[in-house]
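Below is one structure. I have some questions about it.
Omission of a single protein chain aside, the complex is shown with its protein chains in their original locations.
We just call them A and B in the order they show up, numbering each chain from 1.
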Amino acid sequence: MNFVSMAYAIRTGPVRNQLLCLAVFLLVVALCPLVMNDYWLRLMVFVFVNIGLASSWNLIGGFGGYASFGHGVFFGVGAFAGAVGMVRFGLPLPAVMVIGGALSAALAALFVPVFRQKGLYFALSTLAVMLVFETVLQRWTFTRGLRSYDLGWTLAPSLPLEGFFYLFLGLLGLIVGSIIVVVRSKIGYALHAIRKDEVLASSIGVRTTKYKAITFMISAAWPGVLGAAFAPFLAYVSVQSVFDVSITLNMILITIFGGAGTVIGPIVGGIALSIIDQIAWGNFLEYHRLIYGALIVAITTLHPGGLASVFWGWVERRRSAAKPVPRPSAPGHPPTSAPRRA
Amino acid sequence: MEDVLVYGLLRGGIYALAAFGFSLVLGVIGIVNFAHGALVVFGGLLTQYLAVKFGVPYAAAMIGGALGTGLLGAVIQRLFVARTFTLEPLMVLVQTFGIATVVTELGTLGWGSEERMLRLKTGLPPGFMLGDTFVPSFDLVVFAVSLVSAAVLFVVLGRTEFGRAIRACRDNRESAQLSGINLGRTFEKTMFLSGTWAGLAGAMFVTLSPVAPYMHFSWTVDSFLVITIGGLGSMLGALVGGLVFGVLSFGASFYAPTIAPAITFGVLLVFLVFRPQGLLGAGPAIRK
Partner (left out) sequence: MLKVSNFRGGYRKGVAVVDGLQIDLRQSAVTSILGSNGAGKTSFLRGICGLLPWRTGEVELNGERLDRLAPHDIARLGVRMVSEGRGTFPTLTVEENLKVGGYGLSAPVLATRMEREFNRFPRLYERRGQIAGMMSGGEQQMLAIARAMMSDPRVLILDEPSQGLAPIIVDQIFDLIPRLTQEGVQVLLVEQDVGRGLEVSEQAVVIEKGRATLSGPSRELLADPRVRESFLGLS
């Protein structure tokens, strides 16, 4: 079995195989601390968080077709839950992670009225909610800091660096695993229908609002968990550090760079953009943002499907070159990992 | 209270100008242009550059800045957006975000990242009292110019063949093509109009307040807010929305400067939930 048919088999095969693949990937990455110094380990943690956030965004934005432009709010709320919980109430890390996830999911549930609106309104209202929360968390003395004049929270790092590395790697595994399962479940098929034609989907009995709400809550809960876990890693939590617009933009960029609506997209996108980022930072500091922007323009203009579609396009060509007749049960894309445009 | 109303309205004219193009592009091409704010800033800085560097009289610099921005918009449409927008609106968001970054960074490299402003000596009296409110006459002139340019845009869209073609493409792309209208060209012209009026907004704003490349995102967001308040797809809505938003944002920063953004966005949320079509929203016939 060569590489091409293996890739195809995993993509179309049962969920179990995909999860197995994920596990192998995680195990390989788990060996990194053996050969990496602290700088690279810290960097890897950021990459894990970015991929985890992008994967969560991808669930509602990529699979559901509802672009959230304020998804950073869930990460921020999680981070504040972590900071307030650990510093003010002395809770342990696992507890604040659960609280962060639950708070974010509850916040997401408040969006149900907005779900009746079309995509643009949704994007706008998520953006608005983020900006409202940013201000509230910054002004409210309960969340602003421990003492009245504090503008943020200082946390003691509760784990060694390797500990954080494995914590975030584990979280990443859970997030991606849950997405693999969700997109192949009833929810995933509903999302597929919603993205293709929402009116049609609801006319044939798909309860669109219900599925959008569930998806949005899952996609909000994970950033909340990540945010709570990230608080002690960051050591200082303030509105400036965890509510930055760039956090949301990164989620979107990574997803779309890699391939929206595919499981692998955010992973590939996260890794690729981190590498580009490193090179750009290291060599052309002054032009760093310019290079970043130009790359985004290039990929969206030349390959709107993202890197994943480039890859799957290549796989498809290799497959059809290998056996021209009979055509493989043609366009039967599983909703899981099919590139958005064949 | 009167102060807030007067100053808010005076600024609101410029917000409306900036939002016209955003609304037009959203309505006709069907995309959210994240580079729109970058166009506003570009127009302002280009005008300032022309006036300061080459000593061009302000009126000429303003027109030059506006047309230059329009051209940039058309180029963006032809080279980039045209290749992507039919596939996925979501993709265009990211693409135009990238374009905004590139334009901003190039602007920073060329013009520097500092805030710039263009002080004009007009020889006008400083202002007059309207009741208890001091009305600066220069701001009033800028407001008048913004209303005039809004009127020009209304005439271009409403009375010319060019405007008719744009509205036809907004209403029904396929029928427009079947009537002999070149869709791609019309979209480029739409982007040109959008950019020109964004540039005008920037050119006027730079005479009142400093402008710097980093401000592009807030101009995009403000344009978003204006058309959400006023109503998508309606030019009159954008005008009303701009004026309302001017009063709202000025009032928020006047009465509660620390939580001003939260107030404007709170109002936005109220609109989104209770009146998503905006104050003067177009009917379902053309809502996208």
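Basically, a contact is a pair of C-beta atoms (placed from the backbone, for glycine too) under 8 Å apart; a residue touches a chain by one contact, two chains touch by 3 or more.
Computed from a predicted structure; not experimentally measured.
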Residue of B:I181, B:L236, B:I259 or B:L279 touching the missing chain in the full complex: B:I181
Contact partner of the left-out chain, one of B:L5, B:L67, B:L147 or B:A168: B:A168
Missing-partner contacts on chain B, residue numbers: 161, 164-165, 167-168, 170-172, 174-183, 282-283, 285-286
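Everything that follows uses one rule, which is that only the chains that are shown with their structure count from here on.
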Averaged-CA centre spacing for the pair chain B and chain A, given as whole angstrom: 32
For the chain B and chain A complex, residues of the former touching the latter: 26, 32, 79-80, 83-84, 87-95, 97-102, 104-106, 109, 217, 221, 224, 228, 232, 258-259, 261-262, 265-266, 268-269, 272-273, 276, 288
Residues of chain A defined as touching chain B within the complex: 61, 65, 67, 113-114, 117-121, 123-125, 127-129, 131-132, 134-136, 139, 245, 249, 252-253, 256, 260, 287, 289-290, 292-297, 300-302, 304, 340-341
